[in-house]
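Data first, discussion second: the structure below is written as structure tokens.
The complex is shown incomplete by one protein chain, all other protein chains being positioned as in the whole.
Naming follows writing order (A and B), and every chain is counted from residue 1.
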Amino acid sequence: MPTAASNVNILVFACRWCGLIGADAAGRRRMELPASFRVIPVECAGYVEPDAVIRAFASGATGVAVLGCHVGGCRFNDANHPALKRLELLRTLLDATGIGGDRLLLGFGTAHEYHQWADTIRAFHEHVAGLPSMKSWLPAAVATGER
Amino acid sequence: MQNMTNQKKTVLVVGGGVAGISAALDLAAGGHRVHLVERGHDLGGQVAKLDKFYPTDHCAFCPLWTEIRRCKESEAVTIHTLSRVETLEQAGVRHRAVIIESAPVVDPALCINCGRCESACPKGVARPIWEHAYPPVYVIDRDRCGDCSACAEVCPTKAIAFDREERKVELDLDEVVWAAGFDEVSLAPMKEYGWGTHPDILTSLEFEAWKAEAGENRGKILRRSDRAVPRSIAFIQCAGARDLRLLPHCSAVCCMHALKQAQWVKRRTPEVDCVILYTDLRTVGRDYYEYALRDFDGNGVRLVRGRPSMIYPLPRGGIAVRYEDTSTGKREIRQFDMVVLNGNLQSTLARQPDPGARPDLGGEGFVTPASISCGFVMEPADVTESAIQASSAALRSILGTKG
Partner (left out) sequence: MTKIGVFLCNCFGEIGGVIDLESIRKRLESDPAVDFVTVRESLCMPGDAAEAHARIRERGIGRVLLGACSPYGRMEMVRLALVKEGVDVRTVRAADLREGCAWVHGKDPAGATRKAANQLDMEIALLQNMRGSKDVAVGIQQEALVIGAGPAGLSAACGLARLGFQAHLVDRGTAPGGMLNMITRVYPTDVAGPEKLAALVEESRGNPRIRFYGKTKVASVKGYAGDFKVSLAGPEGSTSLRVGAVVLATGARILFPQGLYGYGKLKGVITQMEMERQFASGKPACRSAVFIQCVGARNAERPYCSTICCPLSLKNAMRIVDEVPGAKAAVLHRDIMTPGSVLEAYYRKALHKGVQFIRFDADRPPEVRGDGQVSGVEVFDAISGKTRTIETDLLVLSTPLVADPESAALARMLEIPVDGHGFIAEVYPVHPVETRNDGVFICGTARWPVSSDQAIAQGEAAAVKAASFLGRQTVSALAMGRVPGAKLGHAEADAGACTGCGNCVAVCPYRACRLQRTGNRSVSRVIKVRCKACGSCVSVCPNGAMQIPEQNYRVTGEMIRRAFREVR
């Protein structure tokens, strides 16, 4: 069980179909997961744009995960496919900016694969915990919650 | 033609699987009243139990969750679970049905899915209902219960009661749609298949549950005998089916079902040798033939045309399958670690002994055109065909025409 690490703040964009149902199934089975991630449900992984991911890194996230349905399984008729391509491209840019492309996780699965969901979260937590701390883009005021 | 559109019908749909749910929703959308009778704890039928369904290779959530939710939220559909048709009489053009409705031990209106009953039960009889139920609740199998009431004591919402009475529901109906689906028929009488002689000789539905992602092995492909990874699995087609001794019909879904299972095993554990022993590889349906041809860069499922004559456990472990490989003309005896038997599916109505509780059946146990039916009870059919038949059955019951 990974211990809480203060440098692990993972923002998960999860589509509310395959993306979130795996979480739900893991929850029903009381699978223990690190409390380092927060979830923003979206209709489809296709909604997630590179700008949102960058914004997440600029707002305190040290890892971003985008979880959606398998390509071919998207209920919005493959709307997740361009998202996958777009975000893979972003990964290259993240490397170039020094944030690091390995702080972005793209996970596409099916609703049944709850243990994979759990393993993915745990593994990503471990991975991010092992990375050197990110250069902070946050002015101190934002970090403490004041406007 | 008489304008039937203003007359709203009350229709009994027997069976809450894909076919029954589809028919019920079509009827409800037309403003008709539906009584949906389901023998199990929840809607979903056989497809709900599948780990994956073809041709999408995805789980049953997408096809079922939305449709079940719509059924449950529809004011036009009254759902009777743990229910069965006791009698059905024709009264002129109408039908009178008596439904026996059992109440579940765990009241789904009160169950919050906390699972304290499961922790408290000494016999492991309390379990979660199926994976994608809406809403998810616990069920207690009364038959295996030891009557200790430990569960009732820990239940925070007092949802558990063992003394709920059966209810008799009398219905006056315009039409009846039979959508009662299929069951597996025991292969024990057919000794050559060896079912029951070894834990690693399973039927296809047993294998489906055993290998399920959401099952006890979390999707790992393992032998039932010792939980080791098998080196080889033989999928035997037409077991019990296309066989005048047991089931003369072709069960229609098994070739694709075996391909789905075998291909999944190859993707999950590529080193397992998967062989399908078939007679005719029936891949009729959109993209099914291409599905069968998928070979995962040369490490695909091996398709061998031949029927086995004998399947038996070997004294030092493993299972022997004796068959003729018709492409070489040679008889082979090969050892496999697991054998999956496909084919033994029969309409649930064919096994209903009481003629007063079912429609007229043809010689092979399927519903004749004299009654309105859809899905497997009408003809062995997959999800797509069943859904089409269900809509067609809905239309015929709205118009009062037969098949």
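The working rule: contacts are C-beta pairs under 8 Å (C-beta built on N, C-alpha and C of every residue); 3 or more make two chains touch, one makes a residue touch a chain.
Here the structure is a predicted model, which means the values were calculated and not measured.
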Missing-chain contact, candidates B:Cys59, B:Cys250, B:Val304 or B:Val321, resolves to B:Cys250
Residues of chain A touching the missing chain are 1, 4, 9, 11, 16, 20-21, 23-24, 26-28, 30-44, 46-49, 52, 55-56, 59-61, 75-79, 82-83, 86, 142-145
Where chain B meets the left-out chain, the residues are 1, 3-6, 18, 22, 26, 29-31, 53, 55-56, 62-67, 70, 73, 109-110, 112-114, 132, 134-136, 156-157, 242, 248-250, 252, 280-290, 293, 305, 326-329, 362, 364, 366, 379-381, 383-385, 387-389, 391-392, 394-396, 398-399
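To be clear about the criterion, only the chains that are shown with their structure count from here on.
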Chain-centre distance (mean CA atoms) for chain A and chain B, in whole Å, is 37
Per the touch rule above, chain B residues touching chain A in the complex are 51-52, 56, 58-59, 61-62, 113, 128, 131-132, 136, 212-214, 218-219
Chain B partner, complex, touching residues on chain A are 17-18, 21, 25, 28, 70, 72-73, 75, 110-115
